[in-house]
Structure formats: structure tokens, C-alpha cells
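All protein chains but one are shown at their positions in the complex.
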Amino acid sequence: MQRIVDKINELFANGTVDRVLGWKVGEFSYDRTPYVFTKEGGLDGFAYDSFCANNLSKYLIAESRKEGKVLVLLKPCDTYSYNQLVAENRIKTENVYTVSIPCKGKVDVEKLKAMGMTGITDIVENGEELTVTTLYGDEKVNRCDVLCEKCLACQKTAKECDEAIEGEAYEKPHKDRFATVEELEAMSPEERFAFWRKELSKCIRCNACRNVCPACSYIKCVFDNDNSGIASKANTDEFQENMFHIIRAFHVAGRCTDCGECSRVCPQGIPLHLLNRKFIKEINELYGEYQAGDNTESRGPLTSFTKEDCEPSIVYEKGGK
Amino acid sequence: MLKISMENIDKLYAAIKESRDLFLPIESAGQVQFAEYTDDAVVRLDVLKTVKSAKDAFFPQSEDLMEFKVCGKEIDVIPPSGDMKEFVIMGVKACDAKSFEILDRVYLKEPIDSYYALRREKGLVVVQACGRPEESCFCNVFGIDATAPVGDVVTYLVDGTLYWDAQTEKGKELTEKIASVFDNADANDDAKVEASKAETKAIMEKLPFANLDLSRFNGENMMEIFKDERWNELYKACLGCGTCTFVCPTCQCYDIKDYDTGHGIKRFRCWDSCMYSDFTMMAHGNNRNSQMERFRQRFMHKLVYYPSNNEGIYSCVGCGRCVNKCPISMNIVKVIKTMGVTDNE
Amino acid sequence: MQVNENKEFRPRIVAFCCNWCSYVGADLAGSSRMEYPADVKIIRVPCSCRVNPMFILRAFERGADGVILCGCHPGDCHYSTGNYYARRRMTMLFSMLDYLGIEKERTRVEWVSAAEGAKFAATMNEFIDTVKNLGENRKLRDLRCKE
Amino acid sequence: MSLSINYKAEAENILKISGVNPKKCMKCGKCSGACPAYDSMEYHPHQFVSMVQDGDLEKLMKSDAVFKCLSCFACIERCPRSVAPGKLVEAVRLAVIRKQGMNRLKPEDIPCMLEEELPQQAIVSAFRKYSK
Partner (left out) sequence: MQRIGVFVCWCGSNIAATVDVAAVAEAAKLEPAVAFATDYQYMCSESGQSMIKDAVKEHNLTGIVIASCSPRMHETTFRKTAQAAGLNPYMVEIANLREQCSWVHKNKEEATEKAIVLMRTAVAKLTLNQPLIAGESSVTKRALVIGGGIAGIQTALDIADAGYEVDIVEKKPTIGGKMAQLDKTFPTLDCAACILTPKMVDVATNDKITIYSYSEVEEVKGFVGNFTAKIRRKARYVDEELCTGCGACTEKCPSKKNPNEFNMGLDNRTAIYIPFAQAVPKVPVIDAKNCIKFKTGKCGLCATVCPSNAIKYDQEDTFVEENYGAIVVATGFNPIKLDEFGELGYGQIPDVITSLEYERLMNAAGPTKGHVLRPSDGKKPKKIVFVQCVGSRGQSCREKGYCSKICCMYTAKHAILTKDHYPEMDVDVFYIDVRTPGKNYDEFYRRAVEEYDVNYIKGQVGKIYEENGKVMVQGSDMLGNKQLTVEADLVVLATAIEPDETARSIGTMLTASMDTNDFFTEAHAKLRPVESPTAGIYLSGVCQGPKDVPETVSQAGAAASKVIGLLAKDKLVGNPCVAGSNPLLCNGCGQCANVCPYGAISYVEEEVRGPGVREVRRYAVVNEAVCQGCGACTVTCPSGAMDLKGFTNRQIMAEVDAICK
């Protein structure tokens, strides 16, 4: 973190940037809020640690339209979102200074809570071990057991930025990112239906998944637009739950970088990334490996084609059981 | 006071179910919500906070209001039946119980919201004292005693036993009907309950937000707070999602929508969020155009406008759900701490 | 609910046909007097690429039991590339529906040229049989639309 | 030795093993035009394609041609339609030597073939190629 602070101060001092989009400490040892630090205000409260999970790239849509140059801190996964947003002309790159920063995976406090730790007053990180102080006693957990879902299968390395701050080497978690998708595919349709009913019925339509998503940066979403014909504000029927999530996933298909923010922010813990990853997996298998945000030029798989593409009937053969 | 061992708790549920619908904190797909009890439900009375609050029982997220049937060029209006089975909601914590009072002040004031009133009339609230408060709890700031919740029946869950203490006529009536499932509690039990309450209270005092200062929100600084420059800082990270609103026990705004079924219209209302860009959208546009204004509205309403219309009662019960769930960790506590002191301090 | 066992299940089928090939193919089936059940109702769209996945979901929401999309054969699109995009979109949509546990046979894409009246009729007959075997769409409909 | 071989089935099997699609052949003859062992082969690369396609395998399997092929793969390299006749020759040869007792090269034959100049590797690879 010190190296990041030093670098920012250097760039403040030499006038390269005017503002910094980073994270600010909160009330607990684990809550971090995206924050714009200014040259004048300094870096008071700045933090970069295992709890800075937010993908900051989406904030650049607004921040890059303001006067002056804004420095953005991008974790490796966020660099892809940044590229994708640039590809979609959402960011005025001339006003942005990108700095890639190292990441060893972020800690998901919800997981600690699910392990029964409540009343958390402090979390101290010591290498691969976390010491959690709670009102009801202290506990130790392995860092790798409480990583965010999105970090468990993350193999991303940072794309090119204006500046790169390297971190120490570390062993990436090696969960296969499609393992759960494959498990679901192996189920019977009835089992799959039951699985998704159970998950999606939790949805409260708070739109956190949508609003946090860098790919969902539309001025007015079809679900908010009464003229779209499919606007709806609440899950008034099972169908509306399914519909919302199918369309949400479909609208980001081929553009989703798999940053995993949707699942992370879902207050109901719905594994939304499994919908996105299904599309990613299908695209990879049917149209060739594609990573959204890998660069700012290539066409998305759903806005391109080859004459030899498979027919939709492949779903009958290839689809789940 | 009556008691029942948690081993036999299903008998209690079954007894209640005989005459009424029963809502309990039930776990499904890893999350606990108030939901209708069924035989295979996993009841989690031990869980402190459900994701959504208990307000669903009286103010559901979506609720049919009326129906229009279209037949040729004729339209039939089908009003709501006004009929509803009595129900019990159990396991409500002190904060949520207090939220009912806050909602009552909105919906039971003239003009009375008949849908809400009907549910209030048919519903019986069984509250439960808190056992293990969390770091995000701050109900005490609003004068709520987590160990003495207000409801038709108060319950305590201590060492695998549920203690049952009817408070109101409604509560006593139900208790009589199902008395056979209970044993009587004795003085020893009273002591156990008291000890548990004392233990909880001791922890409450140690909570990080126990001493949150609300003094600036005394109804006298409305414009000063409204115009405060620091809103511009606070709102900045806000995504404009409705998570805080939808997990909040006291948020009471709704939107009315029509659903065209092809044979007519089903008119329903559903929760709305002042964080949404189309909130209170009117023909001329929106009266709060920026996210800053929307963000400010939510907290001004909870901490300033509502109290000024309701004898100083805040529209927040300190349940801490928004603190837990906000995707960007911005919440009412941070707002209180920032706005609670004047800018030049 | 009373189920009348004697009454045969009549599925509701929505067929989207592109204006240049499949709609003409359907017309040809008509002028050649090739029969298929009346359960199929055709919606004319300029091109298969005009069909938004939302339309397909909408049909199911409203109680359709099967949705079929017909367009020009790949390579023959009047707009040269429309059906290629439609092909990818529908492949994605169908695989998602399958992933959610919804019967994959309820949706289908078939390329029918303006000359393939017989294929149009045969496809419709076959599709209706498939959907009949699946029975009523229960998993993907808004129950409020049921009369 | 009398062997009862179902040549039709064997031909299909050979197509499967070799992965060759004879329908792609446009009968240009470039394979045979490129073949350095043409004159010593009773049947030529292009004939392998049509004969296997026709199920006319008996002649091929009984012919010496499979052992005359040098496996230089010029035919595979040059074929404009990627038919790869050489793979068929290989597959037919395999089909021959896999029949019991049909080994072309037996261990006992080797000593008399040894020559000072002959690299060890050649013997090993020939043995691999001509024997089961």
C-alpha cells in the first residue's frame, strides 16, 4: 500500500493527476468505500487492503467527464472492465491515468459471518492467516477459505496501464471457474429448475447486481423504462424473477469480463456469476475463447459471426441432460 | 411466563398453524427470510437478522390492489376481497417490532391505507429478545431495548428453551388456544431469562455505534443540513441501487403499477426506492435529478423530515441491515457521523 | 382445478418468420394447400435478426407453449448477415433457458427458404408434436396471464 | 493362410482410423504425381482413395503396395483438398499387419538384413512399421 501512496503523491506533486479514485476506510476494519481523493484534500483515509473489493472502473464514466485528470487504481480484474468500457466509448481516456495494482484476492466478510463469526470488531491479517476479533471471542481462519467467490477462480493478470505497481508473487487460487456451471449442466432439467427457483426466488429486485455492473452502464435500463414494454419494478411473479435475470445476463453476454461484482454485492447471495459464466463458457466453446476487455478493439462475440457457426439446435445435443 | 423446549418447537408451530398462517425466519439457499412455515422448512429463530426485515408481513414487497377485467368493450372493476386469514409472525426482533410503529404512523393516519390496516388487524406479532447483537446494531441509539421488544407476545430463546410471555389481549387469546404445548416457567427460568438479558445489555454497551450522537438532528437544522456541502462527498460512491431501501424495516415508499394480463389489468403496488432515478417520476420529469439529491432525500427523510412530522421519532431503528448490505459500504451511520457535526468542526 | 381429460391439449405456438424467406415459405405452404395445425400463429418480422430474446420470453410469459423462429438459410439473408447474428443470439438464449431447467425443446430455430413450403409445413407439424408431448408450459409463464 | 475378412467393414474401419474423407478428393492426381515410390507401387496413392471408398480393399490388402510406400507424406503435403492419401496407405498397412501372422518383418529376418551402414534407428522404425 505504501508504494501506491508514494506513487500517488508523486503524481500529485508533478501535476500528472488531479484526483484519485480509490478506497476509503470505513467504520469497521473491513468496510471500504470507493472515494475520490483530491490533490488538495490529500490521501486521508486512503486504504488498499484485502477488503477493497469494489471494481472502480464504472465510476470513471462520470469521473472522466469532469475536468482534470483522474488516477484510477485498477486491480487486475478491473483492468478488463476498464478496457471494455473504453471499447464501448464510455470513458474519456484522455482524462484518465490508469494504475494497475496487485491483488491477492479479497476477503468476503459475509463468509466470515456465515462461519458464525458475529460482532466482528477487528480483523488482522497475518500472511495467510486472519485473526478475527469478535464481541464473543477471537477466531483464526485461513485467508484462502474466506476469499470472495469472484477471487477463487481469478486467473487474470493486469492489462496494460499507464503505470503498473507490481506486487509480490503469490499462488493464485485454482478453482476451475466453470466447475459449478458444469455441475449444474450435469443435473437433470428438473434439478436445475429447482436450483434456480430456489436461488432466484430470493431476489428482491434491489438492482444492486445491475447497478454495480460495469457492463450495465445504460442511461435507462429496459426494466426502468415504461416504454420498453418489459419494465417492472418488483418480482410480482416467478416469471418476472426469471425474466429479469435472463435478460440481465443476456444483455451483458459477450461483454461481461467476469469481474464477479454482481454476485459479491447481491444482498441475498444469489450466485449471479453462474449465469454470466454460462454464457462465457458457451461462447468459448462454440465461438472460440473470448475474454471481454482483453483489448479495446475486438468485436464482441454477439456482434460478430462466422458463416460456419453452429446451429441453435446444438443446444439439443450439447445442452444439459 | 410459559416455556417450550426447542426440541418440541415444531409442536408450537403446528398448534399455531391450526388456526392461522405462520411466518417465521426460514432458511432457504443460504439466506434467512421471514416466510410461511411449512413442514420441511428450516426455521432459524437463532439468527439475529433476516436479510429483508419483517415489514413484509404488513407491507409486502408487492401486493395486488385491484383488478380490471376486459370483456369486449366492457371493463369490470374487481375490488379487493377485503378477506384475509389471520396470521402470526414469530421471531421478530426489537428493531423490526419498532418499525411497525413507524409504519403505522404513515399508513394508519388518515387517509388510512386499508390494505395495510387489514394486515395489521389480522396479524399477530410474536417478538423475540436479541441474544447476540452484531457490530452493525445500533438500536439503542433510538431508544430501543433489544432485550425488551414490543409485541403481542414476547419470547426469549435461552439455552434451548423458548420462553413465551403474552402481552396483549390478542396475544393472550392465542396463548390460550395453544396452551397445551407449553409448560409453565418457574422462578429459576425467570432468573435465566434475566441473566441472558443482562448479558445482552452488557454487550450492547460495547457495540461500536452505541454512542452515536443524534443531537444535531433535533429538528432545528433542517435547511442547514439540507444545504450541507458534504452530501456531495457522501453520495459519490452511491450506485443508486435499492438495497438499503429494500432491506430497511422502515422504508415505506411504494409505486403503483398495472400489469396487463391480456384479459385485463392487475393493479399492484410494490416497494419503490428513492434511490432510483425514476422515483416519483412525473409528466414533467423528475424532481430529484441527481443521485446526490436522491441520496440526500433518503437520509433527510429518515433523520429530519419524518421526525419533524412525528414528534421527533426517527425513521430508523438501528437494525444495521443497510450497514451490512450496501455494495459500497455507505450507510446511515456514516451519514449520521458526518452530518451530526457541523462542517467547520 | 378441474381437468377435462377428454379435451385434447392444444398448444399455443408463436412463429416468427422473416419477411423475405420464411414468411414467403409459409405462404407457399398455403398456396400448395399443405396442412398444419391451427395452433401456429405467425408474426412477420423483417429479418430473423429483428427477433429480440425478449419477444420469446414475452411469448412464454403470456402462455405460449412453444416458440419457433424461422429465417433465411445462412448465407441467403436478404440483409446479408442478419440471420448469422440471430443464430448466435438464439443459441445463447436457448442454452440459457436449458441451463435454467426449462425444456429446451420448446424453442427452435429453423431456416426455411421462400421455396420451402413443404419444409415449413413439415417443420410446424413436427414442432407441434414435440410441444404437445412436452405439455403445457408451466415453468416459464406469468400465472397472472392465465384466465 | 486363409483369412475371412469382411472387406467392406474393414474399409469403413480404415476410413475411421485414418480420418480421411475420400469425398473431398477431386481426382486431380497430384498425390500420384508427387509420389517418389510410384513405379514400385502396384496401386498408387490416388487409387487408394477411390478403392477404399469403393470398399475395394481386398486388392489393396493383398498388394505389396502398402509396403512400398515410403511414408514420405509428399502426397499428404501436396494434396490441395487435404484428403491425405498417405494416411490411407498407412491405415491399410496397419489393417494388414494387424491380422494374425501377417507381420511383414519378423524378428528372425533382421540379422540377415543387417549392414554396417544401416543405422540402428532404421531397423527399429522399420520393425515398428512393418510389424504388429
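Every chain is named by a letter (A, B, C and D) in the order it is written, and numbering of its residues begins at 1.
We adopt the following convention: a residue touches a chain if its C-beta (ideal position, glycine included) is under 8 Å from a C-beta of that chain, and two chains touch if they have at least 3 such contacts.
Since the model is a prediction, treat every value here as computed from it, not as a measurement.
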Going by the whole complex, the chain not shown touches A, B, C, D
Of the candidates A:Cys144, A:Ala164, A:Met187 or A:Val222, the residue in contact with the absent chain is A:Val222
Out of C:Arg12, C:Arg106 or C:Lys119, the sole contact with the unshown chain comes from C:Arg12
Hidden partner sits against subunit B at residues 70, 72-73, 260, 262-263, 284-286, 289
Per the touch rule stated above, subunit C touches the missing chain via residues 12, 14, 23-24, 26-31, 33-38, 41-47, 49-55, 58-59, 62-64, 76, 78-82, 85, 89, 121, 145
Hidden partner sits against subunit A at residues 87-90, 216-222, 225, 227-230, 251-252, 299-300, 302-304, 307
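Following the convention adopted for this analysis, only the chains that are shown with their structure count from here on.
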Per-chain C-alpha mean nearest global C-alpha mean belongs to chain A
Here the gap between subunit A and subunit C, centre to centre from mean Cα coordinates and rounded to Å, is 36
Chain-centre distance (mean CA atoms) for subunit A and subunit B, in whole Å, is 30
Residues of subunit B that touch at least two other chains are 259
Where subunit C touches two or more other chains simultaneously, the residues are 142, 144
Seen from subunit A, its contact residues with subunit B in the complex are 26-28, 31-36, 54, 59, 114, 118-121, 134-136, 198-199, 201-202, 204-208, 210-212, 220, 224, 232-236, 261, 264-265, 267-270
Residue positions on subunit A within touch of subunit C in the complex are 181, 184-185, 189-196, 222, 229-230, 236-240, 242-243, 246-247, 249-250, 253, 275, 278-279, 282-283, 286-287, 301-303, 305-307, 309-316, 318-320
Per the touch rule, the subunit C residues reaching subunit A in their complex are 53-54, 57-58, 60-61, 74-75, 81, 84-85, 87-105, 107-109, 139-144
